[in-house]
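What you see is the complex with one protein chain gone and the rest in place.
Every chain is named by a letter (A, B and C) in the order it is written, and numbering of its residues begins at 1.
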Amino acid sequence: MSTESNSKPTVAFIGLGIMGAPMAANLVKAGFDVVGYNRSEAAVQALVAQGGRGAGSTAEAVRDADIVITMLPDSPDVEQVITSVLEHSHPGQLVIDMSTIRPDVSRSIAAAAAKVGVRVLDAPVSGGEAGAIEGNLSIMVGGAEADFEAARPVFEAVGSTIVHVGPHGAGQTVKAANQLIVAGNIQLLAEAVVFLESAGVDLERGLRVLGGGLAGSTVLNRKSEAMRTRNFAPGFRLALHHKDMGIVTAAAREAGVVIPLGSAVAQLIGALVARGDGQLDHSALLKLTEELSGRTTD
Amino acid sequence: MSTESNSKPTVAFIGLGIMGAPMAANLVKAGFDVVGYNRSEAAVQALVAQGGRGAGSTAEAVRDADIVITMLPDSPDVEQVITSVLEHSHPGQLVIDMSTIRPDVSRSIAAAAAKVGVRVLDAPVSGGEAGAIEGNLSIMVGGAEADFEAARPVFEAVGSTIVHVGPHGAGQTVKAANQLIVAGNIQLLAEAVVFLESAGVDLERGLRVLGGGLAGSTVLNRKSEAMRTRNFAPGFRLALHHKDMGIVTAAAREAGVVIPLGSAVAQLIGALVARGDGQLDHSALLKLTEELSGRTTD
Amino acid sequence: MSTESNSKPTVAFIGLGIMGAPMAANLVKAGFDVVGYNRSEAAVQALVAQGGRGAGSTAEAVRDADIVITMLPDSPDVEQVITSVLEHSHPGQLVIDMSTIRPDVSRSIAAAAAKVGVRVLDAPVSGGEAGAIEGNLSIMVGGAEADFEAARPVFEAVGSTIVHVGPHGAGQTVKAANQLIVAGNIQLLAEAVVFLESAGVDLERGLRVLGGGLAGSTVLNRKSEAMRTRNFAPGFRLALHHKDMGIVTAAAREAGVVIPLGSAVAQLIGALVARGDGQLDHSALLKLTEELSGRTTD
Partner (left out) sequence: MSTESNSKPTVAFIGLGIMGAPMAANLVKAGFDVVGYNRSEAAVQALVAQGGRGAGSTAEAVRDADIVITMLPDSPDVEQVITSVLEHSHPGQLVIDMSTIRPDVSRSIAAAAAKVGVRVLDAPVSGGEAGAIEGNLSIMVGGAEADFEAARPVFEAVGSTIVHVGPHGAGQTVKAANQLIVAGNIQLLAEAVVFLESAGVDLERGLRVLGGGLAGSTVLNRKSEAMRTRNFAPGFRLALHHKDMGIVTAAAREAGVVIPLGSAVAQLIGALVARGDGQLDHSALLKLTEELSGRTTD
């Protein structure tokens, strides 16, 4: 027993929310010694019930950990928690931030960590709550190759597609690019759907032809049904995609990269959130496109 | 022998260009009696060499045909040829326009044909020259169900995905929606590529992750390599996509459908054509996006 | 007396609508011998009551005229009427089309007229119904210098700013540019207004400062009050501006000119018309911008 616990590193897991909780649970299942911390005590107790250990503070969680994982809502949360992590960390620790945040913040964190001898990876994920529960997330990792290899067992416990994509910040950049393409593809599909319906096209057949050619996409495969039936239950909420488009536009601006379509769809998502539709699935871009085209039925 | 030739209808094929020539040849191979007409005599002779018959005019081609196919560059060409076809047609003939034109022109043609007892289908294709040669085009068909069924043997000689999508004009609408989505998906991929490269992301790996998730698309699968290597040999030329975006924006405007992304990417394609890049593949949207981001190497 | 009436040319005026009727009346007041024709008889009678003469057809109106003016809703109307005018015209006549239409149609008309020895000017106006009644329209004229000079007395009877801006089509191009700038300026003001109100800015004071600096414009001077009070009674109706933006986008596309802002505001105007707001003043772009920002009160 003690042999086995010695053989697996201790992982501090900070942020046991919708994504973090099942990820931490999967680490426990994979045999890691997981010490969880979350602002709300209930989430910590849930982890303990699944075989993890609980900590009363970031400091306590980090103290004896080999690896520290953060899974938090947004850039300011990560900045604040990592500051605390670095205060209590020891040289040689590996910190993996799996939150979706701005690439420049990931780079700043890496620079700050390097000063105290701590190694850092940015490793945002895609695949949503379902992927977190099933342990088959896609993980895009930025940082040093050796650190990526050191973290691989952890990644394999929570994900199935695991790719080292470049230096610090590169993981966040790929995640941002993902959100850019997804938002755009959804909006293009929405424009096509309204256009097809306006001409009396049989939507199911029309989308079938489109899906079989160069217009085919995972968005078309997965979101057409929601659009056809106007069922906008999430899925991935517009409020989160809005946050992510903020990252995309800020990062592109910082890099001097012009993104005309990304910028335009960010405005449309912003409109939906401003109007109070932030809790709908991002396929609800159809709703706005329909209203702009005077085609609402309600 | 005569039995066999009697068993297959006679097809007049008007427009033996890059797409039309191999389509007509495939009809010959499938056993149809094909009478071809083209403005340039050489194209007619090429069809005759492959077993078809030649006609010296639209009138001559149409006279004894059961089915008339038109495959022409743009709306005005189709309007002009169909006017001539209808002058020389006889009631009961089936006219199939396989050109990519404005949906409202298809509807006008159907109305004009109905007055003289001629049945019409709009049946634009996708799949490019390769699909035309191999006989595996996608065909999206608008018109009456019975006429679609009557035309099915002809469609099966030139295509593999054959879908009746709605009333007159619906085929063109689906084709336009296809061009809208494809243009947008290419531009989004271009924005992502420039963004990824600006952050030092390993592009091959980054696109691999993106392709495996919700950002995946046929465009990403087929156009990433061209973008990575900046090889913009066509493929599908920007000049043609520009023509098609003119159809998309005009048809959407006529239908009162708002297409913010479609409209924005139409401007970008227009810019490339205006600058003299019309002969490049549409993946050259990357070239413009790079230049706008100050990232050109030449 | 008869000498004086002889000294003034006979003007055929075709199209006695909201703009045409007061313009024809001003020509009568200026002493011209005006022969009016309109599809609806009532408009012709109204002109006769003001001292003009009536005609029962385009042919009759054109027969003895020195100058023919057309003032019609849109490009197809002008094409049709001018065809009839040219059939009944005689060499040396001067045809002035004062409608707002596509520049390429103006150029086609000029080419067709030249073949039968008829001179043509395109001379669209701005200034609205009020300008037409008061005879102080702005007139932007395309065509030959000599023809412009020959038409000057006519222009001076209906307008106050009269400028020869270039060859055939140039008048329409300037009018289109006018509509592009006006639409954009209104939308920018609308964005500013929603933005200012969202921050609790005193709108009257804020706009006063803006108007005094580089952000000042005639749109700001004339449309701020309508925006502050949400009084969108026309003025210039969105349905007409929508028609004009169709001209702008088509003409820019034909010329290979990229208009990113023009294209974007055309979509917004299209949305308002699609939703049924076509009868509101174009300052109602504020209404859409507010709704997109979740700030509607009703």
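What we mean here is this: contacts are C-beta pairs under 8 Å (C-beta built on N, C-alpha and C of every residue); 3 or more make two chains touch, one makes a residue touch a chain.
Quick caveat: nothing in here was measured; it's all calculated off a predicted structure.
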Out of B:Gly56, B:Pro76 or B:Gly294, only one touches the absent chain, namely B:Gly294
Among C:Gly135, C:Gly169 or C:Gly246, the residue in touch with the chain that has been omitted: C:Gly169
Which one, C:Pro22, C:Gly36, C:Gly52 or C:Pro103, makes contact with the chain that was left out? C:Pro103
Looking at the full complex, which residue from C:Val44, C:Ile69, C:Ala252 or C:Ala274 touches the chain that isn't shown here? C:Ala252
For subunit B, the residues touching the chain missing from this view: 260, 271, 274-276, 291-295
Since one chain isn't shown, list which residues of subunit C touch it in the complete complex. 103, 126-127, 138, 140, 161, 163-167, 169-170, 173-174, 176-178, 180-182, 184-185, 187-189, 191-192, 194-196, 198-202, 205-206, 208-210, 212-220, 222, 251-252, 255-262, 264-265, 268, 289, 292-295
Missing-partner contacts on subunit A, residue numbers: 246, 249, 253, 256-260, 263-264, 266-267, 270-271, 273-274
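What we mean here is this: only the chains that are shown with their structure count from here on.
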Based only on mean CA positions, could you tell me how far subunit B sits from subunit C in angstrom? 38
Need the CA-centroid distance for the pair subunit A / subunit C, whole Å please. 53
Check each residue of subunit A and list the ones that touch at least two other chains. 260, 264, 292-295
